[in-house]
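For this depiction, one protein chain was excluded, whereas all remaining protein chains were kept in their positions.
Right after this comes chain A.
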Amino acid sequence: MATHQYLGGQPDEALDRVDGRQKVTGAAKYSVDDILPGLTYAVLVESTIAKGHIKKIDTKKAQSAPGVLAIIYHGNAPAIPGYETGGNPAKPPTGGEPFRVFQNTQIYFAGQPIAIVIADTYERAIYAATLVETEYNKDDQRTDIEGNKDKAVVPKGPRYADYIRGEADAYKNSVIKIEAEYIIPVEVHNPMELHATTAFWDGEDKVTVFDKTQGVKSTQRSIMDAFKLKEQNVQVNTDFVGGGFGSGLRTWPHVIAAVLAAKKINKPVKLVLTRPQMFTMVGYRPYSWQKISLGATRDGVLTGLTHEAISETSTYEEFTDRTVDISKVMYACPNVNTRYKIVALDKSTPTWMRGPGEATGAYALECAIDELSYAVNLDPLELRIRNHADVDPVRNLPWSSKYLKECYQKGAEAIGWNKRNPKPNSMQEGEWQLGYGMGAGNFNANRGRATVKATLLADGSLVLQSAVSDSGPGTATTMTSIASNVFGLSPGKITFELGDSSLPPGPTQGGSTTTSTLGSAVHDVCVALQQKMAELVTIQGSLLQGAKPENLHFEKGYITLKTDASKKVAYADVVKQTGSSQLEVTKDSQAGDERNKYSIYSFAVHFVQVQVHRLTGVVRIKKVVTVADAGKIINEKTAASQLMGGVVSGIGMALMEDAVMDHRFGRYVNNNLADYHVPVSADVPDIKALFIDKPDPFINPIGSKGLGEIANVGFAAAVANAVYHATGKRIRTLPITPDKLLR
C-alpha cells in the first residue's frame, strides 16, 4: 500500500505532488524494484517464429546451468484451473480468447512467451534462458495489414455495425469533396518502467502479487479467476507505477506466468519484461488505415462525412477501439456514416494506448477538416466554428457542458493565430519554413463506480483509502485537494492510501475517469463523514448541541456555527467525544441517470507552430498551446502536467513513433529505446497548457470531466496541418520524418 501525505504548507492554489518527495529521492518503490527479501528471478523465453507449432523444447542444458531452480513450459506446466474450465483470466476486449501461457504448442506471434526460467539471480536466469533449445514447425505468417485488407471483417457486436445518420456517402453529391487516406503505424506505449510482477504464495490457496498495473482490483480478479482463489486470498499491490499509457489496463499472460512460477517453486519470484518484450507482450496501438471523405458547400458547411477504418488484431482475440466514433459526434453534419473493420494477423493483441481510438480517429478527421479548409478557402478555425455541434448529433441530446468555442478563442490568442498567413509555404525564416496548425478533439467523460473509506483520527487528521493505482497523473494529490476543500481540513492533515487490493474497491485508471469517479467518491465520503460528525456534535452534550446540521460550517479542522463563529468544535474533539479512537465512514459512489439526459464529453484544441527545414526535412515544434474544457480543474499543477504529458506523447505520434516490423520474419526491428524514438527533452518546446476551468453541472458532484486522453486527441493532426501550412506538403502517413518531406 502506498501512503501519500501532503508535506508542504498550506498552498495558495495548487498542491505540490504528495508523492513528489518519495519519487525524487528514490524512496518510492515500483513494481520493477526488488520489493521482497529472498527473491528469485524469472525470465521469459520467447518464440522466434510468428506462426506454427513448437515441435520440441529441450531444457536439459538450461536446467543444468548454475542457479536454475525451475523451467516451466507447455510440457510440464502445472495446471491453471481457471484456464482449464474455460475461465477468462484476462478479460478480452471484445471477442476471442486471451492467450493462455504455456498451455499448448501453438505459436500465435513472434515474441510469444513459450517458457519461463527461474534462477537465484537475474543474470543466471537470463543466461539459462538462452540455453533453452526450441524446434518449430513453422507456418507462413501474415503480419502486414497492407495487402491483407481484403481479409478485414466487421467485429462482432452491434457497437461495430456500420453507422449511418441521414444518407450514406452523401459527400459524393456535394459541391466540394475531399477524399483522403491516412495511416498510423504501430505505436508502443513504452513507459519508462518495464512491466514487472513479483509473486509469492502462502500455502496452496493464498498469493500476494506486486504488479505494474493500472487496476489493482482488475488484476486481483484475473488472478482469482485463473487460479480459482477467494478474493481475500489474492493480495495485489501497486504502490507506484512508472507510466502506463494503457499498457497496464489488462492482466497480461506474463503476470499469470509469474504467479505460476512462484507456485511451482514456492518462493517469491520476480519477473521483469525486457524492453523488446514490451513490444510484444503488453499491447500496442494497432496499425490503422483510415479514409475520410468530406462533402461541403462552398461556404464550408459540412453536408457529408464518411469515415472508414481498417485496423489490426491478433488471430486469437478481437481488439477494437473507437477509431471512427469521433467522426459521429465532432461536427454538426446531417449525413454521416462510418465503417470499421479489423484484420486478424499473426501478432499479439493490441490494446488501448493513450487517447486510444479517438486519438487515432481524430488524426484522420482533423487532417481532413484542414484539407477542406483549403478547398473552400476558409480559415480552419472558422471552418470548425461553422460546423460546431451545438448538441450531440448522435443522440440529439444537449451537452452537459461544452466550451469548445472558448477553447478555440483562447488557444488562437495564445499562439498568435492572427499572425498566420493563410497561404501554405508562405512564411519563411531563412531555410526554415514556418507553419501554424490546429487540431481539436473530444472524449467521452465517464464516471464509474468507486468506494472510499474515510477515517477521522483522534488527532483530527483524516485517512482516505481506495484500491486505485496511480500511473502518474497524481491521483493521491488530486484526491487530497478534493478532500481538503470538501471536508474543510488542511491538506497536511490528509493522507491518501492506494495501490492495495484489500482497500475498498477503486476503479481501474484508464479512459480519463479517475478524477471523476474516485474524486466523486472522495467528495461523497467527506460529506457523509461531515453528516456523521454533525449528528455527534449536535446530539451529545457539546457546544453545538441543538444546532441544525445545515447551520454548521466545516473549515480548517473546526465545526462552527454559521451564525456564530465563536462556537467551534475541533474535529479531533468530535472523535474524542465518541470515546473511540476514530470515526469511520465508507461510501460507495457512482453515476446517476444524468447520462440519459445529457451527452457528457471533454473537449480540447491544440495549436502548434512548427518550423520545417527546406533542405533536410527536419521538423521542429516551436510552440504548443493546448486548451482543455475538462470541467472544474482540481489541481492546476497536476492538470497542466497531464496536458503536457499528452502533448509530448502527441509529438511522438506525429513525428517519430513507428514500431517497424520486418514482415518476412514477423518481427520488430527497432524494439529498443535507441531505435524506437520517443521525444527527448530537446524535442519538446514551450507548452502552454490552458484550461477553461468551468465546472460541469451534471457529470458528478465535483464538476470535473476527464483530461488524460484529450491531452493527446487531435494533437498529431495539429502538427500534420502545421507541416502542410509550412511546406504545402500533406503527409498522410505518420510519423512525419525527414524522408517523407524530401520525397
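Some notes on this structure:
The rule we apply is simple: a residue touches a chain if its C-beta (ideal position, glycine included) is under 8 Å from a C-beta of that chain, and two chains touch if they have at least 3 such contacts; residues count from 1.
As a convention for this text, contacts and distances are computed from a predicted model.
Name of the non-displayed chain as stated in its UniProt record, restricted to "Polysulfide reductase NrfD", "FAD-binding molybdopterin dehydrogenase", "Elongation factor 4" or "Uptake hydrogenase small subunit": "FAD-binding molybdopterin dehydrogenase". Annotation: of A:E123, A:D162 or A:D205, A:E123 touches the absent chain (contact as defined above). From the options A:H307, A:K632, A:R667 or A:R732, the residue with contact to the chain not on display is A:R667.
Within the complete assembly, residues 48, 123, 126-127, 130, 430-431, 613, 615-618, 620, 655-656, 660, 662, 664-665, 667, 669-670, 674-675, 677, 679-683, 737-739, 742-743 of chain A touch the chain that is not shown.
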